[in-house]
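Everything below concerns the one structure shown next.
A single protein chain has been removed from this complex, and every other one stays in its place.
Each chain carries a letter (A, B and C) given by its place in the written order, and its residues are counted from 1.
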Amino acid sequence: MNAMFTTAQWLALSPILIVSATIVGAMIAVAFRRHHWWNATLVAVGLNLALLAATWLVLPLLVDGLPVAWQAPLHALLGPSPLPQFVTPLLVIDSYAAFYMGLVLAAALATATLSYAYMEGHKGNQEEVYLLLALSTLGGLVVVCSRHFAAFFIGLELLSIPLYGMVGYLVRERRSLEASVKYLVLSAVASAFILFGMALIYSQTGTLLFAEIGARAAAVAGAGQTILLVGGGLLLAGIAFKLSLAPFHLWTPDVYEGAPAPVTAYLATASKTAVFALLLRYYVEARGYDHRALIDVLSAIAILSIVIGNVLALLQDNLKRLLAYSSIAHFGYVLVAFIAAGPLAVEAVGVYLLTYVVTTLAAFGVVTMMSSPYRDHDADTLWDYRGLFWRRPYLTAILTVALLSLAGIPLTAGFIGKFYAVAAGVDKNLWLLLAVLVLGSAIGLYYYLRAMVQLYLRAPWVRRYAAPLNWARGTGGIMLLALMLLMLWLGVYPTPFIAVVQAAVLGGQ
Amino acid sequence: MYDLLYLVFAFPLAGFLVLAFARGRVGERLAAAIGVGSVGLSALLTAALAGQFLSHPPAGGAYTQTLWHWMSAGAFDVRFALRLDGLSLSMMGVITGVGFLIHLFAAWYMRGDEGYARFFSYMNLFVASMLFLVLGDSLLFLYLGWEGVGLCSYLLIGFWYKDPANGAAARKAFVVTRVGDTLFAIGLFLLFHSLGTLDIQQALSLAPQQFAPGSPTVTLITLLLLGGAVGKSAQLPLQTWLPDAMAGPTPVSALIHAATMVTAGVYLVARTHTLYELAPFSLHLVGGVGAVTLLLAGFSALVQTDIKRVLAYSTMSQIGYMFLAEGAGAFQPAIFHLMTHAFFKALLFLAAGAVILACHHEQDIFKMGGLRKKLPLAYACFLVGGGALAAFPYLTAGFYSKDEILWQAYASGHIGLFWAGLFGAFLTSIYTFRLIFIVFHGEYRGHGEVHAGHGLAYGLPLVVLLILSTFVGGMIHQPLSGVLPANPAEEGGALQQQVAALSGAVAIAGIALAGALFLGERRFVARLAQSAPGRWLSRWWFAAFGFDWLYDRLFVRPFLYVTRVNAADVFDLAVAGIATGLRALYRGSVRSENGRLRWYAASMAAGAVLVIAAVIYL
Amino acid sequence: MTEATTLPLEHALILSGILFALGLLGILARRNVLFVLMSIEIMMNAAALAFVAAGSRWHAADGQILFILILTLAASEASVGLALVLQIYRRFGTLDTDAAGELKG
Partner (left out) sequence: MEFAFDLSAAVAVIATLLAISSLDPVHALLYLIVSLLAVAMVFFAIGAPFAGILEVIVYAGAIMVLFVFVVMMLNLGRAAVEQERRWLTPRVWAGPAVLALVLLAELLHVLGRMPAAAGIGEGTIGARAVGAALFGPYLLAVELGSMLLLAALVAAFHLGRNE
């Protein structure tokens, strides 16, 4: 075994290895003795270590952005970055992969924290959720560094299958089960589309490596090109499902609503981010941008997603469903940046996803904190949030900033992301898409503000309600406050984050 | 040393945040310590920076501190930067120095008020915004500060929000200045459109290459900027909000509506002087606006009965002097007068606040009287401050600055402006001493015991401002020469002596006339006021020439009429139509979310079929 | 089977296409979750067949490797799906997918 990999490769693989070790450790721990706090902490520590490892990988690349005086000693301290590393034909770990690994791991960590607060009130087995979370995270890590259809597909499934278990985690809840079965069936259909598409592409190019596909696709003759395109189209349809892009979006609100709130947070952030990162890498390396027809299809999907997502959210009275619809629209926006192509587009996608993850985690985090004390189902109707300001001012502040950020108000994170998407679009003169983006944002403002107003209305029956502040809610609360500060920080002083995103370049060929 | 510049506005900002997040749960002492202390720290830091600036001036006469690049995507690059030069240093001195004294006074004035901490949080936010306004290196950030001070002004005018009249006054101030702000914003867009930058220094250096002198574009831009300036500085025709703004607590009137915010227009014109020099018409208009405003406000001040409204009109009139000076090309005297005015007007307002509290919140001057023995400190303040306002020769700060303005107007050939200024000075000394004589001389006509304030927070600000309002303040030299253009006329010479003598004589004559009219029995004034033209004139002047009435007829009522008539017009229908259409779209599309698994799967299959069809046939 | 003669690739792909469409039909037409899961297996199997056929065209083991991975996926999918079927039968008392329609709107 040892002979297969060099030290640098082991190093580059370290986040994946650490998460795998965590999974094994957690499983043994659960088998040995069930203890909520211990298991949660074990997984959280593992994810933290993996996050540190991912950060460590890119750190040397960030030194050049620092003041000149610091550069030499830091370079001496850190040594050269081991990136990019090609590990077997399946994986490449470049700074792009490391950045998205960090994002996925951070989202998973936030989910773990929220889950702990949430599961305290759960009367079944509480421990498996961390195991499933770690497994799904492992899938996310594989997805963002895959450069081969095998890794693409197995990573995607490893990302999804634990999610079936997480979505249906509250097995006594009909809504949770319903969401799980919907997600399972539809996700499997999407997987079948992806697999069939891959098979068609493979049948014409004879390779499963992204870069090789790009190189050989041009040489495929006549009718073979059409098969390639059909394969690409099927692949795209499956991926569009995972990203809940229209018209493959119908599952999104149902699953978001039925799943436990922390799982929804994970589903909306880590899972989608990883898949989008994969899609971008695939399109760049396999030269998907060369196929005009695929880009046109993507444009149509983007327009449809923005319009449908925003329209469906318009009069929605359920906060989880509202956020689901808004996420459909948001992935439409980021698709605009995606379609623009080029280095600025890669940067714009990175910035957008970063701001989106932070904001969405905060929003669903508030839903989680509101929900955990209830036993029956999550606090998700807007009515539950009416007059929240008078009961829970801090949660209200966090949710307010999150909604403003989702709406893209300046000085919040969302504005920076949207600004980048627009800048990327302007750069390539995508006027139609930009017009739809602006229109969609205008509609979006309406429902975000509509939800926000509810927070400050005085409910006729002010429920004097305050949850007991124990350690679990404490960590969740601190994490949410940190997210709020991060949203503001990103909005006011995004430069360091942008520097990180700029360092995340695709290095695999 | 210079790299601490950002702390100057960071302190008050931190004070605001702490007080705001404490949500009224801090006691008065702590709130005062935070609110006053933060501004005090800024003032100390400003003093240190000024010392450094004067002893070791930075290269090029200006220091720029880039705090951070906000973002740079493609060609778009925005940075947060502060610029310290002679002009911003002068403004900073006024804002933090006078601001600190007023905060200190307010700690005494506001005691017992239930919104004590809220008051200081707003005040701190105001100071931070105002500093941002004068330190911002880009017009964008200047605009941000501009809106920030407007917001604070609104919040503080309506501070006692339980009285609906105060809310109405706040709204009026907000709406009227909004008109100017809108013009200002359009001007900024136009400037950005033609120069491609909002960086002040870059814009000023590009402008002469880009615009021919007197070209329509630069004239339009400067006129739009002037629109913002007259709105903020309460000059004609957007002056009507300032007297009503006196509804706020008196320290607010002193800080925002006398010493700092209302002079932002003067600052803006001085900051963009290069543009105005390219647009002579606009510059003339600046002077004209100033001259007309100072006269109209002077007449109105003559007949007011509310102590704060007299001072409000005098503020309008004094800012008129600053505009007049800028119109004559004398930017340095304008800023000089801005500073001395801040000293003596803050002094007068604080002293007026002391009088008002002593008389149990009485503001009508005819219900006061004979207060000189009971409130000796306030009397002294009014004498010195009023003297400075009337430009009493040689002893007061106001004389030095106003005389400089008059001399520059005269010597640069703006004879009309000169005579207007001179006549205005005459009016000023009459109404100022009318106020003093009515309030402090004669018999006490009010109700209840008069009780003077005491304590350090009460006495110290008054005494310091009193000293600064004498010739001491006139001796302060502002390092403006590198930033603003040289004065149009030479200093010194016999002619200037004569002009100084003339203006001094006018001031003394005005005081003498006021003494004759208002000291002792006021039979002559009473007879004059009873006569038919006198009644008419005083009513007209009292209503400030009926601008409120006029605007009400010209804008407010027609607007309300139009809105009433148009309640269901085409525009409305179009807007409502969009809403209805979106709703219908929502109702239609939400049916797709019917919760049925097979339907969802079918939608995916249909999507895939469509995608394949598209890639085959496109 | 060692002396295999040449077959056109499109025959195998067409076969997998037919199976794929049949699987899709099953998912869309059947209301019983059990049949839906079976149909998913059919679709997976169709994709696997396409991979093996394509691998055979390029004389590479890649196609069969992917087949094995799909087999893994099919097993995972089936086990989770069937566990869910048991739980649904327990909670809802029916396997009708239309009965589970609380989430909508």
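In this section, a residue touches a chain if its C-beta (ideal position, glycine included) is under 8 Å from a C-beta of that chain, and two chains touch if they have at least 3 such contacts.
Keep in mind that what you see is a predicted model, and the values were worked out from it rather than measured.
S.K.: If you put the missing chain back into the full complex, which of the shown chains would it touch?
M.R.: Within the full complex, the chain not displayed touches A, B, C.
S.K.: Using the definition of touch stated at the top, determine which of A:Gly46, A:Gly140, A:Gly168 or A:Gly408 touches the missing chain.
M.R.: Checking the options A:Gly46, A:Gly140, A:Gly168 or A:Gly408, the one contacting the hidden chain is A:Gly168.
S.K.: For a quick check of understanding: of A:Leu11, A:Ala29, A:Leu91 or A:Val144, which residue touches the chain that isn't displayed?
M.R.: Of the listed residues, the one touching the omitted chain is A:Leu91.
S.K.: Could you list which residues of chain C touch the chain missing from the display?
M.R.: Listed in rising order, the touching residues are 1-2, 4-15, 17-26, 28-32, 34-35, 37-39, 41-42, 45, 48-49, 52-53, 55-57, 59-65, 67-69, 71-80, 82-87, 89-90, 95-96.
S.K.: Which positions on chain B touch the chain that was left off?
M.R.: Against the left-out chain, chain B lists 598, 602, 605-606, 608-609, 612-613, 616.
S.K.: Identify the residues of chain A touching the omitted chain, counting contacts across the whole complex.
M.R.: So the residues of chain A touching the missing chain come out as 4, 20, 23, 27, 87-91, 124-125, 128, 131-132, 135-136, 138-139, 142, 150-151, 154-155, 157-158, 161-162, 164-166, 168-169, 171-172, 180, 203, 221-224, 226-227, 230.
By definition in this document, only the chains that are shown with their structure count from here on.
S.K.: Just how far, in Å, is the C-alpha centre of chain C from the one of chain B?
M.R.: Roughly 74 Å separates the two chain centres.
S.K.: Where in chain C do residues touch two or more of the other chains?
M.R.: 24, 27, 36, 97, 100-105
S.K.: Which positions in chain B are in touch with at least two other chains?
M.R.: Residues 590, 593, 595, 597, 601, 605 of chain B touch two or more partner chains.
S.K.: Which chain C residues qualify as touching chain A in the complex?
M.R.: 9, 13, 16, 20, 23-24, 27, 33, 36-37, 40, 43-44, 46-48, 50-51, 53-55, 57-58, 60, 62-63, 65-66, 69-70, 72-73, 76-77, 80-81, 84, 87-88, 91-92, 97, 100-105
S.K.: Which part of chain A faces chain B closely enough to touch in the complex?
M.R.: For this pair, the touching residues of chain A are 181-182, 185-186, 189-190, 193, 226, 229-230, 232-234, 236-237, 240-241, 247-248, 250-251, 253-254, 291-294, 296-297, 300, 308, 311-312, 314-315, 344, 348, 416, 419-420, 423, 426-427, 443, 492-495, 498.
S.K.: For the complex, give me every residue of chain B touching chain C.
M.R.: Within the complex, chain B touches chain C at residues 590, 593-598, 601-602, 605.
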